[in-house]
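The other protein chains are all here in position, but one chain of the complex has been omitted.
Up next is chain A:
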Amino acid sequence: MSLFWRIFALNALVLGAATALLLWAPVTVSVPILLTEAVILVGGLAVMLVANAALLRLGLAPLARLRRLMTTVDLLRPGQRLPVAGGGEVPEVIRTFNAMLERLEQERATSSARALLAQEAERRRIAQELHDEVGQSMTAILLGLKRSADEAPPRLREELHEVQEITRQSLDEVRRVVRRLRPGVLDDLGLVSAITSLTEDFATHTRMHVTRRFDTDLPELAPETELVLYRVAQESLTNAARHADAERVTVALRHVADRVVLTVTDDGRGIEAPREGAGMRGMRERALLIGGSLEITPAPRAGTSVQLTAPVPRKQL
């Protein structure tokens, strides 16, 4: 039944009841009106209004549920839908809303995917150019300086050595920038090497003790999936080191049925769920990008556990 007819019927019911009362009940309305009659009429009106309000509320309940979901829905946790029952306008609105959520989630996933991919592609391009052009030219300069210094008179040699050191430092800086921009090791040597190298970096530069547990039968993954696994591991390790004051972290990659599961568990202070920062949102967006799911839970003994489950693509046709 449509919303219009439902409200119409409710009103008709109330008004009909009032009319029936007037017709068959032993009441008369005098002109001018008597006090008792006025009291009865006003009392009747009040009863009618209350009944109408109660019935309307009942009739509009599905809309209230819809409004509540609309105000709380979070596109980063997809899959929240309202149950639809029966036909008519209200279920139709809910159905349309559910469909709209579906579309929004998809649009959001594709647009953030596009943004992330564009960002990674740009980083990769800059890293490549720095590495291939700037880095190589500076290497050539360094070698040229060394040769000139070897053949220069002593006073000039001193100066050339200084220039050599400056060049070396700049080259080191270029290399560091390249490394920060893009985990080249991921492209060249694969996910396990890249995450191994990442954990070694954290073990060297922080006080954390990092343990690695990798399954030996990890399947081949799409490059985007590997990149997401890498970035999530990176973000989790950064959180563990920076915010959680963790001492021990375990990074595990497991192959379970048709999924790969990355787990980063630390023994730090843990995080409070409502305070998920930009880093966590970023991880969720990346997880959506590859059709994976991200779970952040308190680890068994305090600390935090971040788990990313990524589907393994079936062999290409």
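One rule holds in what follows: a contact is a pair of C-beta atoms (placed from the backbone, for glycine too) under 8 Å apart; a residue touches a chain by one contact, two chains touch by 3 or more; residues count from 1.
We take it that contacts and distances are computed from a predicted model.
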Protein that the absent chain corresponds to, by UniProt name, given "ABC transporter permease", "Response regulator transcription factor", "ATP-binding cassette domain-containing protein" or "Quinol oxidase subunit 3": "Response regulator transcription factor"
Touching the absent chain when the full complex is considered, from A:V84, A:A113, A:V192 or A:A252: A:V192
Hidden-chain contact residue, picked from the options A:R103, A:R125 or A:K146: A:K146
Given A:E129, A:E200 or A:E220, the one touching the chain that is not displayed: A:E200
Chain A, residues in touch with the chain not shown (by the definition above): 131-132, 135-137, 139-140, 142-147, 150, 164, 168, 171-172, 175-176, 178-179, 184-185, 188-189, 192-194, 196-197, 200, 203-205, 209, 212, 214
